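Worksheet: one structure, shown below.
Yeah, one chain of the complex is gone here, protein chain that is, but the others are all in their spots.
Entry: subunit A
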Amino acid sequence: MDATAVAKSAPANIGARPQPLGEPKIIARDVNVHYGEKHALKNVTLDVPEKAVMAFIGPSGCGKSTFLRCINRMNDTVASAKVSGLIQIDDQNIYDPSLDVVQLRARVGMVFQKPNPFPKSIYENVAYGPRIHGLARNKAELDEIVESSLKKASLWNEVKDRLNDTGTGLSGGQQQRLCIARAIAVSPEIILMDEPCSALDPIATARVEELIEEIRRNYTIVIVTHSMQQAARVSQRVAFFHLGILVETGETEKIFTSPNDKRTQDYITGRFG
């Protein structure tokens, strides 16, 4: 091959922009949430891309967790909460009265700020969901789901010899990965994470972030985080909320190098007055 020709025709992808993200998995249109008198979320319109990580950032009380909880209808459990507007997952309105909320929550898993394993064995923590949803026909299948979920959550090697030990006996980081394994076990399409690393040390945080990086190829992930660095590290898109308003949404690189809105810039650079 002619060496100069090779040198001159650089591959087309060098210096190219990152691939645009896929189709939206979740679309929200004019979503409003009231907690009694309080107007917590105002006219939020947003697309969440499929098989990617979207980070919600913003100061405490900005509505990001409220919006996250709309996606699996967790706000249904709050008596004073009133949700209006449209939220669709794959073109299906999740607030359709005929929709089975239990099925919805099987499709939309959730991981919380504080690891909250059931006070049961490691095995049972993961097996519980598949069992109640009838995802396994026999013990062998259930064993397989438990093993593959723990592997996906990068926990298998650490717990395979003590599956009958109690889940609450694990370290904080391991507990959080157990919770992620538990969420994965029911084969959800979407995983919501509400500050999943805020109670973890940097090593455990790095393990969870590595895990997020691995599983994002197969799941749509929405993460609420107070750590700007974490949002910058794990997400492909960022949405910035402030005082119940969605201020700005964009590609992560863009948000962290040159955001459009001054409020976004003030928040991420630590200038909020």
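To be clear about the criterion, a residue touches a chain if its C-beta (ideal position, glycine included) is under 8 Å from a C-beta of that chain, and two chains touch if they have at least 3 such contacts; residues count from 1.
Just so we're on the same page, contacts and distances are computed from a predicted model.
Participant: If you had to name the missing chain as UniProt does, which of "Phosphate-specific transport system accessory protein PhoU", "Carbohydrate ABC transporter permease", "VWFA domain-containing protein" or "DNA-binding response regulator" would it be?
Facilitator: Its UniProt record gives the name "Phosphate-specific transport system accessory protein PhoU".
Participant: With the missing chain put back, one of A:63, A:130 or A:259 would touch it. Which one?
Facilitator: Within the whole complex, the residue contacting the unshown chain is A:259.
Participant: For subunit A, which positions touch the chain that isn't shown here?
Facilitator: On the subunit A side, contact with the omitted chain comes from 228-229, 232, 255-259, 264-265, 268-273.
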